[in-house]
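I have a structure I would like to understand better, so I am pasting it below and will then ask my questions one at a time.
Left out: one protein chain. Kept in place: all the others.
Our next item is chain A:
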Amino acid sequence: MTNLLTVKDLTMRFGGLLAVNGVNLEVGEKQIVSVIGPNGAGKTTVFNCVSGFYIPTAGSVMFQGKEMRGKPGFKIAQEGMVRTFQNVRLFKEMTVIENLLVAQHMHAEHNLLKGFFMTSDFKKKEQELMDRAAHWLEKVGLLDFANREAGNLAYGQQRRLEIARCMVTEPKLLMLDEPAAGLNPNETKDLDELIVHLKDEQGISILLIEHDMGLVMGISDQIYVVNQGEPLASGTPAEIQANPEVIKAYLGEE
């Protein structure tokens, strides 16, 4: 079986600082894979390298058998890999529905003349975008807020909208950077269900950075542990929980 995503020897250097050193990751089809590690371990840097936000110093990022390293972010998104951010990055001054319409830009009709004359073709396509947006708003429970300004939503709602915005691009791999940060236990439970739903019903894979161990251990198929930029361990949740190295990295030595 070929992997959806294979990251090999990923290295990122900022001047003298080696932020990520030789990290490997494998994500298969319909899998939830988590990256954990103490604060400042380089997890987000790994995400930034994989999603094309940074160009890694060395290593390779293969997505569906194609090299992604050095490609611009929009190309990577068009291949089917999209991400959320730790600090939610919505288009805060646009409405909820507009956020989802913008994200479908690459699926949209770009003939300005057709738009100008409102041809039936154009209207049909525009309707498709609206339908897909409405479908995902319903899935994340924000349909009633469609015309609200995104910046005015509650924090938990903003996080769900960010996931919906990724989903309308119809990705094959969704990368979530600490999606449970700042959520209350109930919201975290909803998020848990949403992520599992995305895997089971939509058939996509999810790469997750998360500190909420309950969430990570409950839904992950595979876990990678990163510490101080270096890979520390990988395995199933049960293996990771029993690994003394991991416990040491998190809790310090006795």
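Heads up, the rule we're going with is that contacts are C-beta pairs under 8 Å (C-beta built on N, C-alpha and C of every residue); 3 or more make two chains touch, one makes a residue touch a chain; residues count from 1.
Please note the rule applied: contacts and distances are computed from a predicted model.
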Missing subunit (named according to UniProt) among the choices "Glycine cleavage system H protein", "Glycolate oxidase subunit GlcE", "Cytochrome bc1 complex Rieske iron-sulfur subunit" or "High-affinity branched-chain amino acid ABC transporter permease LivH": "High-affinity branched-chain amino acid ABC transporter permease LivH"
Of A:Gln78, A:Gln202, A:Gln228 or A:Asn243, the one touching the omitted chain in the full complex: A:Gln78
Residue among A:Met68, A:Ala103 or A:Ile206 that touches the chain left out of view: A:Ala103
Contact partner of the left-out chain, one of A:Leu18, A:Met94, A:Leu143 or A:Val196: A:Met94
Chain A, residues in touch with the chain not shown (by the definition above): 51-53, 72-74, 76-78, 82-83, 85, 87, 89, 91-94, 98-99, 101-103, 105-106, 108-110, 112, 115, 165-166, 169
